[in-house]
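On to chain A.
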Amino acid sequence: MGEVILQMKDIDKSFPGVHALDHVSFSVEKGEVHALMGENGAGKSTLMKVLTGIYTKDSGTITYEGKEVEFHNAREAQAAGVVIVHQELNMVGHLNVAQNIFIGREFKKGIKIDDKKMIEESRKLFEKLNIDIDPTATMSDLTVGKQQMCEIAKAISHDAKVIIFDEPTAALTEAEIQDLFKIIRDLREQQLGIVYISHRMDEIKVITDRVTVMRDGCYVGTLITKDCTKDDIVNMMVGRVIYEEPKTKSMVSEDAPVVLKVEHLNAGKMVQDVSFELHKGEILGFSGLMGAGRTETARAIFGADPKESGDIYVNGEKVVINSPEDAVKAGIGYLSEDRKRFGIVVQKTIAENTTMANLSEFMKGIFINKKKEKKIAKELADSLATKMPSVDELVVNLSGGNQQKVVIAKWLCKNCDILIFDEPTRGIDVGAKNEIYKLMNKLASEGKSIIMISSEMTEILRMSDRIVVMCEGKKTGELRIEETTQEKIMNFATRDVG
Partner candidate 1 sequence: GAQQAQTPDAEAPAADTQATEAAAPESAAPEGKELNFKIVVKSFQSSYWQAAVTGVNQAAEELGVNVECNGPNAESDIADQVNMLTNYVNGAPDGIGLAACDQSACLDALQMAKDAGIPVVCFDSGCPDAPEGSVLSTIATDNYGAGATAAENMYAALKDTIANASAPVRIGEVNQESTSESITQRGLGFVDKFAELATADGKKVAVVGNEFYVNGAKDKGDEATADVIIEVAVPAQTTVELCATEASAIMNKSDVLGIFGSNQVAAEGILSANENLNKLGSEPGKTILGVGFDAGSVIKGAVKDGTMFGAVTQSPLAMGRATVKTLYQIATGETVSDISTEGYWYDSTNMDSPDILPNLYD
Partner candidate 2 sequence: MILKKIKENPIVKKLGFNRIVLTGVLILMYVILSCLVNNFAGMPRVMSALNYAYFLGFLSLGVTFVIATGGIDFSIGPVMFCCALISGYSLTSHGVPMGLSLIISIVVGVIFGAFNGYLVAYQKVPPFIVSMASMNIAKGVASVFTKTQSVSWPQAAKGGWFRYFVKVGKVPVGIIVFFAVAIACSILLNHTKAGRYMLSLGSNREAVRLSGVDVKKWEMLAYVICGLLVGIAAIYFVGAYTTVQPGYGDQYNNEAIAGCVMGGTSMAGGLASIGGTVIGVFIIALLQEGILALGFTKDYQLIITGIIVICAVYADVMARRRRN
């Protein structure tokens, strides 16, 4: 800890209809890791985008290294030493790793770009950070995790004085997270100021020095991490106590009827000979590291990607699923992990998104019964506590967490018996998370069966009746919740299945 390097005071920012930042103040000191926390839509990303010149503030001052500054774009901020690793991946897929790392500040030889030197420098950078990535590989060929590591390396390579990590671990494996923490600690040693945004409470406790909490665009308070408990932070975030404890016992008897049976499913490299059963009323957790192939398995079952072989039985009957349409007909719903790309139709309203999968139910002759549509959508949105002005609002105007609720509402509206939830709480705040957990439990108790893919161990342990573990495209283990421990899961998840 040391002197204040960056001070944001009374920052105000409105988007049409949203007061995203309401006179927020925030400061970072040299040599600290400062966590920024808050529910979805609290304004964390917006605050950081204001800082780095991506958004212009309405009012307020930013003091950096003792001088008042205003960055007009990302480049100015970078030049001054303020860099950000964005929440969304921002890589140029067609260029190689080195070209990506040095984009915007290429080495030149005359008018020619010196690609050789850039590759050399990237190699050095990766060596220093202990990252195993080939600088000449094309970016789009890398796994999401590796891409994220590149992004982090790129930020570090900027010779920055302040680095902002906006949910950097969302796409990283456990091992990669540990590497990242090591890097962050090194940076802290070098007296950099670090802002760390995350929803994962464990990480906050492990890596940060101070925590600033925001709620609804307002500054709530700042705590010293080691002096506070998880509950303190959560309290500040939501203004109420959240109750969270692991499941200890399966709620489903072993002889409950099998609603979904997958046998010897093969689909590309990432899904190899996967077999499992899903019982009625069960929540089946799918655990594994990033890139284990769980999403691919789910997508293959759902017919979103082509499969090579394998049989799927729904309620004992063999079904042919070649497209999501077939899957939905068979009573399977899929909540994807990337809602922006796969979940919501941003130009459409909440009501229209809600009925997307089940429009046939809302037809009056050849016409859509918009009244009924709105009514049902409203009921569902209310039951999920979606924050919205009305169901006529465009989904694009909602924050991430609320968008996720709309996607969930879509499948609830379809009333599927088998639901695949892929990272249902990714990027969702604690309060909303808890509601979603309750909801899943309720659905299960009503006789629906749920596959829940999650990278959060606590979530898996808390929610699942049974757990399937995958590694490198293969199923490596299956555990009943009673016999499960974190260690057992990690064992399976890292098992060398060569």
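As a selection rule, all candidates are chains of the complex that A comes from, given by their letters.
Keep this in mind: contacts are C-beta pairs under 8 Å (C-beta built on N, C-alpha and C of every residue); 3 or more make two chains touch, one makes a residue touch a chain; residues count from 1.
Keep in mind that what you see is a predicted model, and the values were worked out from it rather than measured.
Contact annotation for this complex: of the listed candidates 1 or 2, chain A touches only 2.
The touching residues of chain A, when paired with candidate 2 in their complex, are 15-16, 302, 304, 323-325, 327-329, 333-334, 336, 341-348, 352, 356-357, 359-360, 363, 366-368, 370, 396, 410, 414.
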